[in-house]
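With one protein chain withheld, the remaining protein chains of the complex are depicted in position.
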Amino acid sequence: MWQPILVGESRLPMTTFSPLDPSYEEKVRASFAQQAAMASLGIEMVGLGPGWIELAFEPPPGFTQQDGYVHAGVVATALDSACGYAAYSLSPPNTAVLTSEYKINLLRPAAGTSFVARGVVIKAGRTLTVSQGELRTNSDGPILAIMTGTILLAPLPTEGPPT
Amino acid sequence: MWQPILVGESRLPMTTFSPLDPSYEEKVRASFAQQAAMASLGIEMVGLGPGWIELAFEPPPGFTQQDGYVHAGVVATALDSACGYAAYSLSPPNTAVLTSEYKINLLRPAAGTSFVARGVVIKAGRTLTVSQGELRTNSDGPILAIMTGTILLAPLPTEGPPT
Amino acid sequence: MWQPILVGESRLPMTTFSPLDPSYEEKVRASFAQQAAMASLGIEMVGLGPGWIELAFEPPPGFTQQDGYVHAGVVATALDSACGYAAYSLSPPNTAVLTSEYKINLLRPAAGTSFVARGVVIKAGRTLTVSQGELRTNSDGPILAIMTGTILLAPLPTEGPPT
Partner (left out) sequence: MWQPILVGESRLPMTTFSPLDPSYEEKVRASFAQQAAMASLGIEMVGLGPGWIELAFEPPPGFTQQDGYVHAGVVATALDSACGYAAYSLSPPNTAVLTSEYKINLLRPAAGTSFVARGVVIKAGRTLTVSQGELRTNSDGPILAIMTGTILLAPLPTEGPPT
């Protein structure tokens, strides 16, 4: 009989994925480095594998909401990146990924000074990949927010030979 | 370092919850029995605990979509009930639960003849509870759909003493 | 200065769309007729245009939830069909449409005996179309539920010439 596995530390189990792009790690790191918003919000990549990613950040001053907590927009930015890059790690070579839509549930106020955002792929498709993410204050803290996102995969225009 | 737990059979781990209502099992079963839609669609409760539920069903003829697969509406009905009753199992006595909203991702066509729908509570609150659910063809089959729902808890009108 | 247009009767305005398939009406009607779930729930198409659809239904007995209202699953089934067929009306010839995901907000209990479900396209794309829908008890009644859905367009396998 099925019963949920009782866990404390993480709600994001995953099936095993094989990356379609042997240089997936390189391409995720290169794209992440190009996202100016990540640097501006102090978001760093601290773990990466085929189908998953972990980000960590200490939000800079100036990104709070009216009660002094971290603004939900920062939480969403981190989780959106986590879901998108988890999907990107499994995409074929020469493919762009675009977040088509996501839903976020803000479970608790984002109180704290340092956070982790994790993303895993639930279903990797040729056109659409579905990822889920969660935000915590630290590895063992309570879940502050969860996200489910749909990421569109689009072939990049291939460059012709130099003439 | 965090890494997702690699699993095959279930994506719905859960923290341990203590039911606030000692007769939670009884009230869930009584409410479920009152949902005519469950009987009409052949949906049965096959497992129940504090914060989780498992339903099983073989959809009756007449509930297919244009390609002959089970209609997404049936999938949504089963998952909505799973998310709602997982929440109801943790609600205080004399509380009604109402699904406020949900998001469903249809990951694969609902091909097959028998299905399981599971729901677990992610965060149990006084006013809002957030649950997640998943649908599979059977215990070990691929995930066909996932749901995240927000359930509103409302105190039932208490009856005054007879006069 | 922008201000919302104040309306009573409908929240679903739309931009003008040109159908890509001259026989869009025919194909929508044919596909709708193949959805056994529509007939089983008494859902009928009462209006159709390029990018929009209106459905009407009186749910048969046996599809209530625990308080005797229409089960949210029936509401979702009708709105899912409305969003999907609004998208289908704008799809190119020889294209299948599949609901990838949707979010539904259940604003009020679905009390009543007859309902209308409307769907309009917000953005028609080559791969993804986004539609929104709303459910009312009747043309001028309050909104009972709203939906936003993402519909995937996939080219149908073209049949080769007879040999």
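Think of it as A, B and C in the order they're written, each chain with its own count starting at 1.
To be clear about the criterion, a contact is a pair of C-beta atoms (placed from the backbone, for glycine too) under 8 Å apart; a residue touches a chain by one contact, two chains touch by 3 or more.
The model shown is predicted, which means the values in this text are computed figures rather than measured ones.
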Omitted-chain contact residue, chosen from B:15, B:35 or B:150: B:150
Per the touch definition above, residue among C:40, C:81 or C:150 touching the missing chain: C:150
Residue among C:87, C:116 or C:135 touching the omitted chain: C:116
Residue in contact with the excluded chain [from A:31, A:95 or A:137]: A:31
Contacts of chain A with the absent chain, listed as residue ranges: 31-32, 34-37, 39-41, 61-67, 71-74, 76-78, 80-81, 96, 98-106, 109
Residues in chain C touching the chain absent from view: 1-8, 10-16, 46-47, 49, 51-52, 54, 103, 105, 107-108, 116, 118, 120, 122-123, 130, 132, 139, 143, 146, 148, 150
Touch list for chain B against the chain that is not drawn: 100-101, 103, 127-128, 130, 150, 152, 154
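Following the convention adopted for this analysis, only the chains that are shown with their structure count from here on.
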Whole-Å gap between the CA centroids of chain B and chain C: 24
Multi-chain contact residues (two or more partners), chain B: 103, 105
